[in-house]
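For this view, one protein chain was removed and the others were kept in their places.
Labels A and B are assigned to the chains in the order they are written; within every chain, residues are numbered from 1.
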Amino acid sequence: MPMSNLFKEFLSAPLTAKFGMLVIFGYAVISIFAPLIAPYGETEILGGAYELWGDKYLLGTDNLGRDMLSRLIYGARNTIGIALLITVLAFLLGSITGMIAATVGGWTDQILGRIVDVLMSIPSLIFALLVLSIFGTAMPYLISVIAILDSTRVFRLARATAMNVAVMDFVEVARLRGERLGWITVKEILPNITAPLLAEFGLRFCFVFLFISALSFLGLGIQPPTADWGSMVRDNSTLITYDDITPLLPAGAIALLTVAVNFVVDWMLHKSSGLKDVS
Amino acid sequence: MSAETHSNTESGTITPLLEVKGLRIEGLSEKGWHEIVCGVDLQLKRGEVLGLIGESGAGKSTIGLASMGYTRDGCRITDGDIIFDGLELRTASEEKKRRLRGTRIAYVAQSAAAAFNPAHRLLDQFSEAPVDHGVLSRREAEKKGRDLYRSLDLPDPENIGERWPHQVSGGQLQRMMVAMAMACGPDLLVFDEPTTALDVTTQIEVLKTIKEVVTARQVAAIYITHDLAVVAQLADHLMVLRYGDLIEMNTTGQMLTAPQQDYTRALLDARTRHEKPPSEAAESGALLTINSVTAGYRNGPDILQDVSVSVTRGQTVAVVGESGSGKSTLARVITGLLPPRSGSIEFAGERLPPELAQRNKRQLREAQMIYQMPDVALNPRQRVRDIIGRPLSFYLGLSGKERERRIIELLEQIELSDRYIDRFPGELSGGEKQRICIARALAAEPDLIICDEVTSALDTIVAQAILNLLQRLQSELRLTYLFISHDLDTVASIADKVVVFYAGRIAEQGPKSAVFEPPFHPYTRLLLSSVPEMRQNWLEETLSTREAQAGIAREVKITERGCPFNERCPAVIPDICVSERPPVQTAASGHTFACQHSPKELAS
Partner (left out) sequence: MIHILKIVAQRIALGLLTLLVISLFITFGVELLPGDLAESILGQSATPETVRVFRAELGLDKPAHLRYLDWLAGMATGDMGVSLANKREISELVGIRLANTLFLGGFAAAIAVPLALLLGILAALYRNSFYDRAVNVFTLTSISFPEFFVAYILILFFAIKFGWFPGISNVSTELALGDKLYRTLLPAATLTLVVVAHMMRMTRAAIINLLASPYIEMARLKGIRPTRIILRHALPNALAPIVNVIALNLAYLVVGVVIVEVVFVYPGLGQLLVDSVSKRDVPVVQACSMIFASVYILLNLSADVISIITNPRLLHPR
């Protein structure tokens, strides 16, 4: 889409969606240019623990005397980066298998469907905790476990929407023409389900993002000394009892991004569904 | 009911029951509000029936609902008056309108299956309006329900009301809804396409009920439909609408015999049977031969039983039958989507592999298909260029300039200009979409095109144009058509040979002239007599025939033994037809049929 169209789309969006897009853009800039923006290093210990907000340390220091602002900025990079990585993995896995299940049908569909049913009937947080207790909190395990769990929901959606398309006559036309599975999936089905998949990507990202933040908050996610918003809340939570809102900043940073993505997704769903209502 | 309802004017003429003046309604679309009814007037006296006729987008349903003071979400009345028996409905309070609805004005929807609440029994839904409005007690309402069911000839009237909506067949449910509308003895009924979704033989049964209600009980009615022949049986006056404007209004007789406007003439013309002249010197030799095919889905019964058809090159063979007759299954068997349980298919003298996956590119190319719903037969994300171009590159290996030139040539053949090449299906009208589907089929340079109900989703005038196009292409390109349809008028206008399906078996087949002339197979006779004709009194005449009395109000059943039509057949031979398969006989006129009776007996 040319730039001018993109801009027009932006202007036509409701206020909430505009706000969402601006926030997402801001977060993207901060994560990409984190080393340039942050006043101090990510893990540098600079002063005493829990120093107050001031000129030197704009938002004070944390429980180990590291600059809060710098860690917030680096945290964007780490937390968003990992959430994005997991979402992309979950998406590739879920949407490809989902579309194949819908197009091929038969036994492939049955078997994949049963596996997903079982995985989905276990609450993901419990599942993740179980796996972490066995394997320990190593990053690759964390990433693959959450990605697999999350791909089940993507699978469901991709399969259901692809099914709706696969029963249409134009897919039958392609079959009768003698087209191969690859063509049917990529050229006939995929273009018709991109809108719901894109929206789902946003929702999945929110979910993953909240999920790893929750795990980090429980001390089981991204491990120190890496700056990460969830663990920053946990590490500094005692400040709350002194009526200090500093630990709420990383939590607020998580909330703000999730709100922004949700606003944009809501608008996209509304647009793609026309007058139909989607929650 | 208030006292002022029966007032007369000074001049002595009776005030109309319903008067609509300068009605304007707007609808909300993605581009904002736009007018869908543009200043319509109508008048309806007590006991009169007014037909609202128009194609899709004419605004006829919107007007029908507005006459009850009701608009759907996303619609609003912007101007005009709706006066029902002295009460202005546009300004009346919701409560006042609510008290009128169901008691004095009642509504009959297009789909009874959707309009009945699945969570309640039918008689409970019948009694709801009279009891809720305080017209009848619960006991009285239920008694009235049973009486109405009985007088409308519904089966088992004492107990049918205890059933749930999903337990009753489509035609019966539609009649139950007519009965429900009569629960409070209304002055005005609004019928919104009540027979559109039904088969012809079922349509008659519902029409009979409606006719009985409006004539015997002297109820005024607005009857909304796209089918002139149907409404001509019921209406005193007709209004033709187009894009929210009134085109013409007249008495039914005048409208049918002396239409004033071109559009009305076009509507009438499209609904008149145009007999096709027989194809010139059809070549000898069959292009497609179906040899005693039996087929069914998964573990289900045989949907097709021992079906043999042969299609001569350059001809059009029409397959007719009601829903559930197996005619679309036949198309699936021919294309290889459903491998038959037994039997074989030969194409140009070569036996086709039963499964799609085993057929080669040439075999696939030679037979193409066109579908009922052009909306879902075209990928909404592909441009016309890609849609028509794909078979060119896939089958014929064309690319670049050559492909482009051929696409434009094909567009010309289907009478569309080259400006269409960059459009998406969403930017085309229904008729244009169907033309693109035809072009896509032509692109493969096939010998045979299977047309599956290709005109039934289109408005009548558009459908007529598509039929003309198909015929022109046939004579220019020497195409062979297998034409599947439930509409006998369409079949009559395009076919050389007709195959009549009933419950998965061939009842009769032969040259069109032979099938559509006596001697008839009893089912063909029922089918032919059920097609509404464009003249008044057709309904009464037809209902008095013994075919109609025996054959309507029954469901199509697939049977293992005997003749599947035996329950509905007026000429049934009680013991034999139930237990023995009817023999296939050949008549002197050159067609074959499956019946216990001889051609001579059937000719009478």
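The working rule: contacts are C-beta pairs under 8 Å (C-beta built on N, C-alpha and C of every residue); 3 or more make two chains touch, one makes a residue touch a chain.
All values derive from a computational prediction rather than experimental measurement.
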Legend entry - Interface partners of the hidden chain - shown chains only, full complex considered: A, B
Inset, instruction - Pick out which of B:Cys38, B:Ile83, B:Ala115 or B:Ala266 touches the chain that's been left out of the picture. - result: B:Ala115
Inset, instruction - Can you work out which residue in A:Asn63, A:Thr108, A:Ser144 or A:Thr258 touches the chain that's missing from view? - result: A:Thr258
Legend entry - Sole residue of A:Leu52, A:Ile111, A:Leu125 or A:Val167 that reaches the chain not shown, by the stated touch rule: A:Leu125
Inset, instruction - Against the chain that's been left off, what residues of chain B make contact? List them. - result: 65, 68, 70, 72, 97-103, 106-107, 109, 111, 114-120, 128-129, 132-133, 163-164, 166-167, 180
Legend entry - For chain A, the residues touching the chain missing from this view: 16, 117-118, 121-127, 129-136, 206, 210, 213-214, 217-220, 230, 233, 237, 240-241, 243, 245, 247-248, 251-252, 254-255, 258-259, 261-263, 266, 277-279
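The criterion applied here is as follows: only the chains that are shown with their structure count from here on.
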Legend entry - Separation of mean Cα positions, chain B and chain A [Å, integer]: 49
Legend entry - Residue ranges of chain B in contact with chain A within the complex: 30, 74, 335-337, 356, 359, 361, 364, 368-369, 371, 373, 376-382, 390-391, 394-395, 440, 444
Legend entry - Residue numbers on chain A that touch chain B, as the complex places them: 168-170, 172-173, 175-179, 187-188, 191-192, 274-275
